[in-house]
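Data block below; observations after.
The other protein chains are all here in position, but one chain of the complex has been omitted.
Just so it is clear, A, B and C label the chains in written order, and each chain counts residues from 1 on its own.
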Amino acid sequence: MLRVGLLGAGRIGQVHAVNIAGHARSELAAVSDVFTAASESLAAKYGARAASSEEILADPSIDAVLVATSTDTHSDLIEKATAAGKAVLCEKPVDLSLARALECQRRAAAAGQPVMIGFNRRFDPNFAAMKAALEAGEIGKAELLSVTSFDPAPPPVSYIKVSGGLFRDMMIHDFDMAAFLMGGRPATVQATGSAIVDPAIGEAGDVDTAVVTLTYADGRIAVIKNSRRAVYGYDQRVELLGSEGLLSAANMLENTLSKSTTAGVTSAKPTYFFLERYMPAYEREWDAFVSAVLDGAPMPVTLGDGIAALALAEAATESLKTGLPVRIDPAPAMAAGEPVA
Amino acid sequence: MLRVGLLGAGRIGQVHAVNIAGHARSELAAVSDVFTAASESLAAKYGARAASSEEILADPSIDAVLVATSTDTHSDLIEKATAAGKAVLCEKPVDLSLARALECQRRAAAAGQPVMIGFNRRFDPNFAAMKAALEAGEIGKAELLSVTSFDPAPPPVSYIKVSGGLFRDMMIHDFDMAAFLMGGRPATVQATGSAIVDPAIGEAGDVDTAVVTLTYADGRIAVIKNSRRAVYGYDQRVELLGSEGLLSAANMLENTLSKSTTAGVTSAKPTYFFLERYMPAYEREWDAFVSAVLDGAPMPVTLGDGIAALALAEAATESLKTGLPVRIDPAPAMAAGEPVA
Amino acid sequence: MLRVGLLGAGRIGQVHAVNIAGHARSELAAVSDVFTAASESLAAKYGARAASSEEILADPSIDAVLVATSTDTHSDLIEKATAAGKAVLCEKPVDLSLARALECQRRAAAAGQPVMIGFNRRFDPNFAAMKAALEAGEIGKAELLSVTSFDPAPPPVSYIKVSGGLFRDMMIHDFDMAAFLMGGRPATVQATGSAIVDPAIGEAGDVDTAVVTLTYADGRIAVIKNSRRAVYGYDQRVELLGSEGLLSAANMLENTLSKSTTAGVTSAKPTYFFLERYMPAYEREWDAFVSAVLDGAPMPVTLGDGIAALALAEAATESLKTGLPVRIDPAPAMAAGEPVA
Partner (left out) sequence: MLRVGLLGAGRIGQVHAVNIAGHARSELAAVSDVFTAASESLAAKYGARAASSEEILADPSIDAVLVATSTDTHSDLIEKATAAGKAVLCEKPVDLSLARALECQRRAAAAGQPVMIGFNRRFDPNFAAMKAALEAGEIGKAELLSVTSFDPAPPPVSYIKVSGGLFRDMMIHDFDMAAFLMGGRPATVQATGSAIVDPAIGEAGDVDTAVVTLTYADGRIAVIKNSRRAVYGYDQRVELLGSEGLLSAANMLENTLSKSTTAGVTSAKPTYFFLERYMPAYEREWDAFVSAVLDGAPMPVTLGDGIAALALAEAATESLKTGLPVRIDPAPAMAAGEPVA
């Protein structure tokens, strides 16, 4: 039984709490949040105790922590938690700064504790089925990947300003999806983008619509499309063309009802946003973490994976600025013992 | 090259004219219609001559006739045309009277000319693919058939009155579909129905909504649903459950566009009515007739098939009246040499 | 907060336990089962106590019981629990005997405690959306209902023998679906069926494939298709044709992946069986029960609804035996104060 401290009792922390408490091999021992009312309420619901993050990290009875706090605390908490001997599952991104993330990786590796980054989409049943079909050779060799990833509505501009930009905040998931499905790292990154949804996003120095093309040394290509606004809901689709076929993962819909009238045939929209769409993914993600920690298996998503995605986000940011493709270093400096992808 | 006389230049006659003229092995020689303007116009378009049906039947250079006249003339024209030594493709139904149809069958058999009945749906690419998959054993042994067959809008009540009723006029296609897919003939027919779409149809002695269940001696079951009104278009679907799977033939849609908005995801409606939906079927039907005649092969749909469907329509009419199931004679009287189904 | 005793710790009891424990307004207080190991294990997981059903019914701190035991105990437990002052959610069917169910209804009504019958499909998001669309007038007036309900594989013949037969055991859900969507009760029931999937089921006096047609006094028609075997999974679809359109609820699939190869385009199968398909329905069902009890609202599915479905199952059983339609009494004897449907 894994005794778990949950750092962060916000929206995503609450999703994790359900899974931690409901899992056969884990229990929710303690919850912290900068808003104590939030941690107390969440702890009470699951028979856990509310505490500060310091108390949780200092508690020897706690085996693992789940970091669901704001992005700017991730690196610090990973370092402190691993130094305190705890296994860590940390929400993405590791950090907005690649340099800081590499430093974090070095220290975590020194502490010798397992760290998993919460790229939840790898655990989505649809994308996981795609990966399995690919590995089973069902479409031969991968050639051309296409990722569509649209949010239902843009966040407030105040959030945009501290988000690190679309590539680090939003497309980072898609960079990891490319790594998940294509393996290895691309040779080049080319980004285009504009603030066509909301000019205020442009004034804040960011884009809201972007297309990034990744090329791989062996000739494979990946293209990622992002928009901050798809009014019909969260649009999350992946297609992979291979030498012997095509794999497509479509959206999950709110329900299976269709209505045929003189106006046409109308079906339900995609599930609204990430909490609805990825609820099963969060549950499977937690199961993967618990199993890996308790069974001593390798982390299914490593700190190195988080850093690799961040590196692509930095490259895309640069490409967008210069209008030119950016070459990716095939052999990046990296803490020993922490394989990438 | 098959030289063809077309009897009837109405809506369906015009469809056939295109196929006769366009087929590599047939040519449209003559066209007749009770409205001479119609036959003249249609004949002119394809370089054929307008003539009376008597002239066409008397013309020794004409090898075959396609009967696309009103139902009450079908039996007579089949008899006259076969007596005149011509191969015949006749639109369904053979006749509204089973006794008359059997007499027609007897005489046509005596004349020794091939007669095909235009059950166009057997040639629909979707239903034909279903039949092929079934015969290839792809779902094992058939167990439960379900036919959905809705018209977009009811015909005028004046038509209803001379139509022979829903079972002879509309469901006869579905009885033939059951014969096509299930083979043999059912043991019992149970009909229910009502005039819920339009009370005037009820006052005319007919129903506009009906469900008929066929049971077979070996335990198979078929259920047919008819409605005279599906406001979204012509709804023509078939499902067949077998011991190793399910085959489903869905509607053909006007186009493949879908629109996702806050109101949902809207797709195109089914093609509006039989001319749109079954255009490819009419073309394949004609090809099957031409090939059978010129190559001396058996007719793909026989006069016996037309009579078998009519017999089920009569049984359903009786079942609806009495509220009781009607038993079907397993070995009906039938003209020698004319196999059923 | 509703304190709940769960009677029955089998497969379906375990599903309910998750929902009872996870609901914000209920807690799992105690669990009973004829196999004490099962109740102890399930109780331990949720911090509840294992007890006998007698102890649970005698415990004044328990507000409600969920009856998830074998069918032959349902009537007794409903009576005892309501007599003990507890609200009851009981799995379907109420009883295999209509007379016994009516007696149970009379006694429960006398006890004055709310009783809900677990027709889970009413809470399926897809069918619930269909009901909502119908009530919103989106397809005008209902005319023709079609329910497809196939199990993935037949149960053991030993189960068939004690099940009460396909109509009471399996189609009872579909009879309730007809009541849910069509309202009122039908005028006639016509059943056909056969043991084509497994002759041993026929030797046990039951059928495994059946079609039942319901007619309503106002001309509406419903047709229900059942098969004990659809090798591709649990096939649960409903279609409703109305004067202004069609509503269709399709299956939920295992995932949204499709694979296009030279062999065609392959998608995932329907979720395998009722636990997978109706997991969200069970959660919503529990929420509806808790809300009704705590807020003093009417039960969303009554004991009368359970009896109405059972009455149709009896009628279908008789129709199958005689081969004739069975007329349904429009005003059945019923305990006062317990409305039907």
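Heads up, the rule we're going with is that a contact is a pair of C-beta atoms (placed from the backbone, for glycine too) under 8 Å apart; a residue touches a chain by one contact, two chains touch by 3 or more.
Here the structure is a predicted model, which is why all the values come from computation and not from measurement.
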Among B:30, B:51 or B:130, residue touching the chain not depicted: B:130
Based on the whole complex, identify which of A:71, A:97, A:146 or A:163 touches the chain you can't see. A:146
Across the whole complex, the chain not displayed is touched by subunit A residues 143-144, 146, 148, 150, 188, 190, 192-197, 209-211, 213, 215, 218-221, 223, 225, 227, 229-232, 235, 239, 241, 243-246, 323-325
Residues in subunit B touching the chain absent from view: 18, 22, 24, 45, 47, 125-126, 129-130, 133, 138-139, 244-252, 254-262, 268
For review purposes, identify every residue of subunit C that touches the missing chain, sorted by number. 230-233, 235, 253, 260-270
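We adopt the following convention: only the chains that are shown with their structure count from here on.
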I'd like the angle of the rotation relating subunit B and subunit C after CA superposition, in degrees, nearest 5. 180
Chain with Cα centroid nearest the overall Cα mean is chain C
Based on the averaged CA atom positions, which chain is farthest from subunit B? A
Between subunit B and subunit C, what is the gap in Å from one C-alpha centre to the other? 41
Centroid distance [mean C-alpha coordinates] between subunit B and subunit A, Å: 57
Among subunit A residues, those touching two or more other chains are 260-262, 268
